[in-house]
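Here it is: the structure, laid out below.
One protein chain is absent from this view; the other protein chains keep their places.
Just so it is clear, A and B label the chains in written order, and each chain counts residues from 1 on its own.
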Amino acid sequence: MSAEEKKPQERVGVYVCHCGTNIAGVVNVEDVSTWAGEKLKDQGVVVSRDYKFMCSSLGQELIQNDIKEFGLTRVVVAACSPHLHEQTFRTACKGADLNPYLCELVSIREQVSWVHTDKDAATEKSKAIISGGVSRVVHHEPLEPLYVSIHPATLIVGGGIAGIQAALEIADAGYPVYLVEREPSIGGHMAQFDKTFPTLDCSACILTPKMVQVGNHPNITLLTYSEVEKVDGFVGNFVVSIRKRARSVNEADCTGCGICWEKCPKKVIDDKFEVGIGYRKAVYTPFPQAVPKYPVIDRENCIYYEKGTCKACEKFCPTGAINFAQEDEIMNVEVGNIILATGWDLFDARRIPNYGYGRLPNVFTSMEFERLSNAAGPTGGQIVLRDGKTVPKSVAIIHCVGSRDKNYNNYCSSICCMQSLKFAHLVHERTGATVYNCYIDIRTPAKAYDEFYQRLIEEGTLFIRGKVAEVTDAALSPAEEGKLVIQVEDTLIGKQRRIPVDMVVLSAALEPRADSKEVAKRFGISCSADGWFIEKHPKLDPVATMTEGIYIAGVVQGPKDIPASVVQGAAAAARVLGKIQQKEIALEPVRATVNEEQCSGCRICNDLCPFSAILFHEDKMVSEINPALCQGCGTCVAACPAGAISGTGFSNEQILSQIDGLLFLNIKSKEAVKA
Amino acid sequence: MSEYIFYPGCSIESSAKAYYESTMAICKPLGIALKEIDDWNCCGATEYLSLNLTPAYALIGRNLALAEKQANGSQTVVAPCSACYLNLAKADHYMYEDKAFGEKINEALSAGGLHYTPGKLAVRHLLDVLVNEIGLDKIRAQVSKPLAGLRVVPYLGCMLPRPDYGERYSDSEHPLEFDELLQALGAEVIDFPLKTACCGGHMTQIGPDTAFELIRRLIAAASESGADVIATVCPMCQMNLDAFQGQMNGYFHTHYKMPVLFFTQLMGIAFGEKPEKLGFGQEFVSARQALKRIGVEVPEAAPAAKKPAGLPMPSPLQKKPIGTTEEASQ
Partner (left out) sequence: MTSNPTTSGPPSLLHEVAMRTPGNSHVEMCIQCGTCGGSCPSASAMDHTPRALFAMLRANMRDNVLSSNTPWMCVSCYFCTVRCPQDIHITDVMYTIKNISLETKAYQAKTASDFSKTFIRWVENYGRSFEVGLAGLHTLKHFAGRLLAMAPMAIGMITKKGMSITPPKRIQGMDQLKKILKRAKELEAA
């Protein structure tokens, strides 16, 4: 075996960390350290030590002194996961003039002490893992990081409050931003709300100034009614193709005067902004304060596109801005970093048949209620039943609809409690109706949130602790005739109650966008099983992703309210600004390379690469890997039928030696234990 | 010819003979051959199943084992009764899901020289087979006398759509399959909010006050919706809603007269069968008026099969003093 050949050349130091009692509580670290010093001598180990906290500066100094004193050429640290401290120990080696990539961190915490209770077995397993690390590290090569320059522009996808915040932060710092929004206007869900909790300030009043700032900012290129189609490149150097859908309106000529939608004869149910309870025209802006002010023609509903005649908008447009022949435009832009703030979809409440949404007219979703209560909504802010005129005398608000339910979504949608309290307040204020809030738990953990709950109790909201079992129109008594009846166990009394009401509002769950998985794939990041985008670290790196240069902000990372979305937008911007100001960044040198001699040109690796890092040379009929794009995941290495691809830091030799090392222990250490 | 293993269940031999007769009458034109499991036993209903574990599943298991043994081509067991269907399906489900449990049941079965391979048979309800296997097109093709103008409540009850181990229905609370079948027969199907609500189940025996209220809900809602008849898919539902309707009326001082039929009886009519071959006349609340509306004449009920003189039940009534009963107090 090659391990035999190499072993006399390298001088390896082994460092076993106690991690306080995290490791030492389960693994006999002294035994492991002594064993490695004695039994792995033949593998090149010249010194082996254990220490309480290897990551402390004293622990690091211990390693650095040994490197100098013993002339170590390789270091193996047995401690926590490389995710945590690989960088720490590499830096320590570098400080002692040892190439950082000649240090191997093996995990005996996440992979041993945290998952085992049998102390003897855990100790043996730790030895095996260290033996594998030692056998591997002797095959390591000194590596140098790759340096790439960073383009100063940033792409932000999604023009909701998180995307707006991020765009303004970066643009104000003096760097260019492309803000791409799918809808004709920015604003997102926040633009649909009337009031925001817990302060009850008007949503439009606080949002529209920011939207206007975005629209007028010299550093922001606003691309609405547009979508990102393709992303190439890598951190610092992305090339993004954006489809600007044809608005059928020349932006240069349009003044946003509104004559076109006033004259348009085609009324359409607005199932986006008005969530199906209001109308718009075929040429429209979603709402009066839309940014940009230019309308779009909805070609699916426009009479001209349907029948070839009409053109009322064109006839009346004072500036001749209507352009029926306009075509989609593809734009390619270069950016250094990308922030995804693509938001959320509302849970389809029809999926819960026992709540009757879609069957019982006066059952409303939370977004429908937002529009009902909005002064600019279809009823001018009057809370009325589906008939458009009757003011309800009693309203039931159901929490956790599609959230915290294994049949639909396991997670808590986080905003529904406060949103439902806000609804209760609005009903009290506008109608004087009796309000029942049916909840499982009231969750009001942020600043001034519980005070808002107190206020609602004071306002006379009737809180019922119980998840509503069903909403029905089947009356059991004269009092229930013509009403909606909510059937619920009042769990604090322990009795089933039937409560007749006029209106039911379902606080429906926030769900990932229907196309979130495709979007994640397009940008090379990952989604959780639920469909939320996964952050690099749930606590310590919540807006970065595992893909360098791609950041996430807002609900796309998980349900959250407006303040939390704004925080993330700003945080992602700060991360991007930090990157831009570095001007260039060092990339991990762990990369795959193709041996041209061995490559058969089968192209199997081309499609498998999750980072689109492999290009094919038609002329030479070989594949080549772009080292700046490659993230060193190893997919191509494993897939190559010719064995032509090798991963730096993960060569066949290194992997096989590591396995040999693990197995070596299996035979030898049992004898050692017996002895 | 589509062949199925048939598990009739106890009710169909006694209170639900109309169900049996009409099922046989419609299977013929649809090319369905039902091969009855030889020497089947009771499924245990909800009573046996809820009082012990191993014996209950062994009781059901005997039927599955016999069916597996006698299976000849078909691997599908059809049950017309919702409770029988659920019990057979449930035993198969848990014996399959929980291996140790399945082995335990088989150990009990081995005392009688039997064995059942969990997952081997598909247990399905008659309605499911008709809608999802035979298909509405074939059914529509047999309709010679559409039920045009007959307003029908599609009442499924509980155990067919829930818990639905085989995931055969579009929804566990408001499935549409039954509505579609009745529409295929030409009937005017009422969108019935209580279509999968409870008929009272065994509460007619152990807590009549609760049962009467559950029956009243259904009958009242059906009556309110202007229905001519309620169509059922289960002998227990049919009996509770039909045979107990009179007592329920007495309890609440109401006067509902809502005929409750088996869906196969309506299929038979639509297929042009004679009412007397479909068990009409066996229902307590007569469906004669309802059928007359669509031009179907049901002959006068046949004379009593047995004389009521020898009844064990009315006789103690003569002897027992009934001074302080709930009825008297009402």
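Convention: a residue touches a chain if its C-beta (ideal position, glycine included) is under 8 Å from a C-beta of that chain, and two chains touch if they have at least 3 such contacts.
All of these numbers come straight from a predicted model, not from anything done at the bench.
Note that of A:468, A:503, A:605 or A:622, the residue touching the chain absent from this view is A:468. Interface note for the absent chain: among B:7, B:57 or B:192, the touching residue is B:57. When the whole complex is considered, the residue among B:47, B:191, B:224 or B:276 that touches the unshown chain is B:47. Mapped onto subunit B, contacts with the missing chain fall at residues 10-11, 13-15, 17-18, 39-42, 44-55, 57-59, 61-62, 83, 93-94, 97-98, 100-101, 104-105, 107-114, 158-159, 162-164, 172-173, 197-198, 200-203, 205-210, 213-214, 239, 243-244, 246-247, 250, 281-284, 301, 304-306, 308, 310-314, 316-317, 320, 322, 324-328. Touch with the hidden chain on the side of subunit A covers residues 354, 400, 404-407, 440, 465-470, 487-491, 494-496.
In this text, only the chains that are shown with their structure count from here on.
Taken together, the subunit A residues at the contact with subunit B in this complex read 353-354, 356, 359, 472-474, 476.
Across the interface of their complex, subunit A is touched by residues 171-174, 191, 193-194, 197, 213, 217, 221 of subunit B.
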